[in-house]
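Only a single protein chain was left out; the remaining protein chains are all shown in position.
Showing chain A:
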Amino acid sequence: MSSLSVFPPPPAEGEITLCEFNAKLIAESSKTAKLSKYIPATQGLNYSSISLNNEGTRTSKSLSKSDSEWCLFVQTEESIYKKLLNVWQSKGFVELLSEIKKNKDEVPSWLWNLSGGTDAVLRWFSSLYGRIFPHLNLSREEMISVFSVVSSWETSPIRAFAWHPHVAKFAIAWQDDSVKVHTLSSDVVPLLKHKLQKAVSCISWRPLSGSVLVVGCDNGLFVWTVDPSSPAVRLGSSSVRHLSYPGHSPVVTLSWSPSGQLLVSGSPADSNLLVWDISLESATPLYRAGGGVTLTTWSPDERNVFAATPSSLFRVWETQSWTCDKWSNLAGACQVSFKCQRPLTNYTGGLYFLVLTTKKFLCYNNSHCVLQAACWSRDGKILVFSVANESALYSLQFQDISDKQNNTSTSKGARLAVKCADLAPHTWEMEQESVTVGGFVRSMAWDPLGERLAVIFKGETEEAQELVTVFKTRLTPTFEIIPSGFVRGPPNTVPELVTFQQNFKKGALLTVCWSDGSVSFIPFLFLPPSLAQSTSELESGALNFTDGMLSQ
């Protein structure tokens, strides 16, 4: 079992980690650091530099409820009942009550009294509910920042980051609720901004598509179509669709099925897990008790969906018949990062790593422990997760069970999670100061090949610890986690978000968003054994089509 004490000492303060080269993480003083010293520009590693200075980000307004619906033009006068009906249809019953309350003069008095009474009763019940699920008493912003992947969502300039699963392009959500799409080979940076797109908490590219990006925010989902061949910098309202479902806000987690057909979304305030068909714009709610959904990830083989709740249980949905397995009595809150390894030969390139923090949640509810992070392996057979109040990583193996009678096969989880890494804090005495790393996991990410695992730890305050810990991982013959090193960012910053590029050919490319708004791209250059093997196979048996026949 891996432990932090066997790690090499971390880079000193003032240094910045550049890359992994010859199996070593290289750090240099931040003043002289240049990546090109180690990796020539001819390697094609030309990443645009992203920092707050280039963006001119302004702080966003607070999330106050606004009356404006999707309406670009002057609102026409409509009768009160029509208006109420509209509110009921679009926002649900609770909003209807508050709308009646607002229009005391227009509605008849009996209706006003009735709705006031109902509202009071509902409030009483929801306060009871809130006692069972303390997170429901949080304000919306607090709720997002507790359950978002970002270490400190409220103060971080970057609120979400997503690499495209197949192409070298990524989307960043800034604090002012704008989303920008950067393509490595092009200077065009489309800006995605909408009046209702507030408090962005997650973004996700559609797999097997070049253009569709879904943004999850306070108001629901925004589906953007970013045409890669169009030179437009600012996208208009013709390329966006707004999807919402009554009661389903704020959305904090999104996950596409690997084939790009379905999308699941979850909100900590809504017990429904929503399964969207984006092309039909229809949603199917899957209701299970648990007080909300804080984290969803789709397994890379498309058979299972993982859904965590704010309480100490999580579910694994099986996607053929949509039934679920419940896992409860966890030793801690759920922080799950689903790994998806990308085999060279397959399209399911995706790193679906999501984390649910529980630091704040635990302050409210010390008796509960919630799952914290989890990852799927490339074949969907291994799930690695960590719990909130235990400094360790656990793994869970899934097996294929074929049902001879119905001629189907389902994958079922083992009944026992195995501890695979001990993350107890360890202190290094450096020349000037001492550095302590370890503790509870805040978030983590696994690279698409399944070779590197990056972990952010919780700090003592709200912020995360300043170093990103990197492990090497191996899936065959047995699953192993091996120490590798630490990554340090620009001076006086802490990591907010870690992720990996999905289609990096020369190893893995770690992307870290820092608390000063800069993004660093740290290439880990290595030749993974699986890649080496399949490359040689491919080279030896060159495929060739002639006259519709395949000859080797």
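General remarks:
Heads up, the rule we're going with is that contacts are C-beta pairs under 8 Å (C-beta built on N, C-alpha and C of every residue); 3 or more make two chains touch, one makes a residue touch a chain; residues count from 1.
Note that in this section contacts and distances are computed from a predicted model.
Per UniProt, the protein behind the absent chain is "Nucleoporin NDC1"; the candidates were "Proteasome subunit beta", "Queuine tRNA-ribosyltransferase catalytic subunit 1", "Nucleoporin NDC1" or "Transfer RNA methyltransferase 82". Of the listed residues A:G116, A:P228 or A:P425, the one in contact with the hidden chain in the full complex is A:P228. Within the whole complex, the absent chain has one touching residue among A:S238, A:S434 or A:T461, and that is A:S238. Only one of A:N86, A:N137, A:S209 or A:N389 touches the chain withheld from this view, namely A:S209.
Touching residues on chain A toward the chain that is not drawn are 70-73, 164, 166-167, 208-211, 228-229, 237-238, 240-242, 259-261, 277-281, 302-303, 320, 345-347, 402, 407-409, 543-550.
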